[in-house]
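A single protein chain has been omitted from the complex, and every remaining protein chain is retained in its original position.
Coming up: subunit A.
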Amino acid sequence: MNDKPSQISREQGLQWLQDMLRIRRMEEKCAELYGEEKIRGFLHLYIGEEAVAAGVIPELAAEDAVVATYREHGHALVRGISMNAILAEMFGKQEGCSRGRGGSMHLFDAKTHFYGGNAIVSGGLPLAIGLALADKMQNRPGVTACFFGEGAVAEGEFHESLNLAALWQLPVLFVCENNLYAMGTALARSESVTDIHRKAESYGIDSTAVDGMDVMSVNTAARNALEKIRTQQVPVFLEMRTYRFRAHSMFDPELYREKAEVEQWKQLCPIATLSARLKAQQVIEDGDVAALEQATGEEIQAAVAFAEAGQWEPVEDLLKYVYTDSAQNTGQSGST
């Protein structure tokens, strides 16, 4: 693990706090809306892991690509997809970032090069390889940041993709969000080697374990990794050691872990610890946090209203977006 650098600028500190608070508060609202049955389907919350998205994504350039998982609300939000579009998507409204066709697990956005929202564990890794390959073959400067959980490590695609990335020297930033549980299965119950960054090393990829609860450590690691990727055109692997405070999904009764363990990790809350550190260093005051909370609350309120007011797509459009040439959509319907 890398050392925690001590001094943080006010501007940077407030930015990180804001990014993390927006994720935390938006998701708390999502849980509430799920209870009200406004949001349906699966809902996987990122709460506890905010430092990873907030520390990595702002270091990416506009032309870089992001590939994420089904626990991607935080990535999407920090990448710049509006909270309005994210909430509308979860409501299934056509104002959503994927026109309501994807829902919580499938946030997409062409403008910010956000390629999902992939709900197949490890399914995004080959995609990231291809996006990076396209950049490399077209001599573009882009980097592809690929987020995935430690559960993905057990999939063959993880190993196939790391091998290809190293073999072809592709500009990919692999960000493993190791929150210790693949759904309800603890890492030690599913992996023979639990030091995940060592697996990447075995493919010849530069790899580091990072304190994923500390946004500054995450950020420093991401910045160094991106510099290396950009200057040397090689992949880099970061294992972010983090924890989700909530259950895997809204359906999960969480029988697989002790409450005490969860409480222990909550002491490492990335928002509370950063806030405390900034206050201790007299970089920010209580009023700054209150102002951020206030602004975030207002943003959420507006986003909920936006989603509520959104429209259902007309059923006549059901067969749209299957093929680019939508006239072909009727080609396979068979009956007259």
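Methods note: contacts are C-beta pairs under 8 Å (C-beta built on N, C-alpha and C of every residue); 3 or more make two chains touch, one makes a residue touch a chain; residues count from 1.
Here is the rule we go by: contacts and distances are computed from a predicted model.
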item: Chain not displayed: protein name in its UniProt record ("2-oxoisovalerate dehydrogenase subunit beta", "Cell division protein FtsW", "Holin-like protein" or "ABC transporter permease"); value: "2-oxoisovalerate dehydrogenase subunit beta"
item: Given A:13, A:100 or A:310, the one touching the chain that is not displayed; value: A:100
item: Chain not shown: contacting residue from A:110, A:260, A:280 or A:315; value: A:110
item: Per the touch definition above, residue among A:31, A:133 or A:183 touching the missing chain; value: A:133
item: Sole residue of A:69, A:118 or A:275 that reaches the chain not shown, by the stated touch rule; value: A:118
item: Touch list for subunit A against the chain that is not drawn; value: 65, 94, 96-102, 106, 108-110, 115-118, 120, 123, 125-135, 137-138, 144, 156-157, 160-161, 163-164, 167, 320-325, 328, 331-332, 334-336
